[in-house]
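I have a structure I would like to understand better, so I am pasting it below and will then ask my questions one at a time.
Missing here is one protein chain; the remaining ones are kept as they sit in the complex.
Right, chain A next:
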């Protein structure tokens, strides 16, 4: 049996350890569109081509200028005058021959005029350095076609990202600090039987000190419950008393001094973990209450059929609890005791998963569909998530703007929110003057006045009573719509990772506006 890996396995080894083979497969089936091959865009694509997305298509009508070559790694000195989509595709393509690179020498506005359905074929569309009007048009087309849209911008020392997606389902969120699923507050029958099989008082010394802490806690919880009216320790005082009970369980030697029993130390340390209530977390409850879960049809995506099946399970076999996760943390114990305990959880998890599958099957039969498992390789009920990032038209609408969010952030006039307001203001400026402020030195001073007017009219239009300091108006004129490479590189990394999350349905994307302040090296996420 050859375990030597294929070249692709070797090449992608370091990332496969993060999103697995199924995540990689999703990447390799993706086709991403980039609108505008400015430095921010090519940096994003670099970070998607390297890990092996299936294909990319760049849409750009610009001709390469000397300025472009200065800040874009994927243009060389002989690119000047060429179409920018074409020139950058060449140098991006050669990063990874597994990836298929394409380009369209066209202005996105023209494409929107003549063939808006062009954009329907993509897994994701990313637009960088795009004027507001075109961005809104494109946003509308993509929203109606349910194609995720990621807007990214580098403006001087400010980075901006906006995710627009009707409904994004996360099958594996991989939380950093997930609570263990031990069920000690409501042990399932097989767990209870397993615990009962232990007789702590009459065990040999070696066995006693190599019994998993989970068993120890379970045993002593039984004792506690008998003496406390079947109530688990609820508050700090009771938990301390419970810890003391455990402490007293440590075997003593002939002189009466406690032996060293590290498993008991672990038990005492883990009392809080052990007493975490086994309930359905809020984010999953929200999924259960969603309309898409309630109404399963033949159009329902696999994710929602799964959620419904889990809800059915919770209401039936689960008796109010989610399917058992089946994994336990490592703990001091001899191999046999640990493995047999682990197997109790694992087997229960398999049974629960089978019950969920049966619910899935019955729904599919009811709506006349066959198989859905292809898209749901690994799932963990507690880690399912859904993210909704509302349409641009709502963010921009006078009646639907998130006024409160903006105003409360601006209680701190140096909040990153002011940078968002400035970006909206320079877009107003562009609308009025067909250029951005301060591009040439001689414009800077006069543009400060003009930009300030744009700020005021923006705030007035939306009824925002906030104070935008003059310093920020000055600063944004200073930027002259520059795109310094290092800020573009930062945004390239940030945006690419969000794109990967969208494509693989693993890890949770941001919702929905991210601002990076490269001056202060701070960032913030807003829901706008």
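FYI, a residue touches a chain if its C-beta (ideal position, glycine included) is under 8 Å from a C-beta of that chain, and two chains touch if they have at least 3 such contacts; residues count from 1.
Going forward, contacts and distances are computed from a predicted model.
Q: One chain is missing here; what is its name in UniProt, given the choices "Small ribosomal subunit protein uS7m", "Superoxide dismutase", "ER membrane protein complex subunit 2" or "NEDD8-activating enzyme E1 catalytic subunit"?
A: Listed in its UniProt record, the absent chain's protein name reads "NEDD8-activating enzyme E1 catalytic subunit".
Q: Looking beyond the chains shown, say which of A:176, A:201, A:227 or A:291 touches the absent one.
A: Result: among the candidates, A:176 touches the missing chain.
Q: Based on the whole complex, identify which of A:195, A:508 or A:528 touches the chain you can't see.
A: That would be A:508, which touches the missing chain.
Q: If the hidden chain were put back, which residues of chain A would touch it?
A: Touching the chain left out of view, chain A contributes residues 3-5, 7, 10-18, 43, 46-47, 50-52, 65-67, 69-73, 76-78, 80-82, 94-95, 156-157, 173-176, 210, 330-331, 333-336, 338-339, 342, 441, 444, 471, 474-475, 478-480, 482-487, 489-494, 496-498, 500, 507-511, 514, 516, 518-523, 525.
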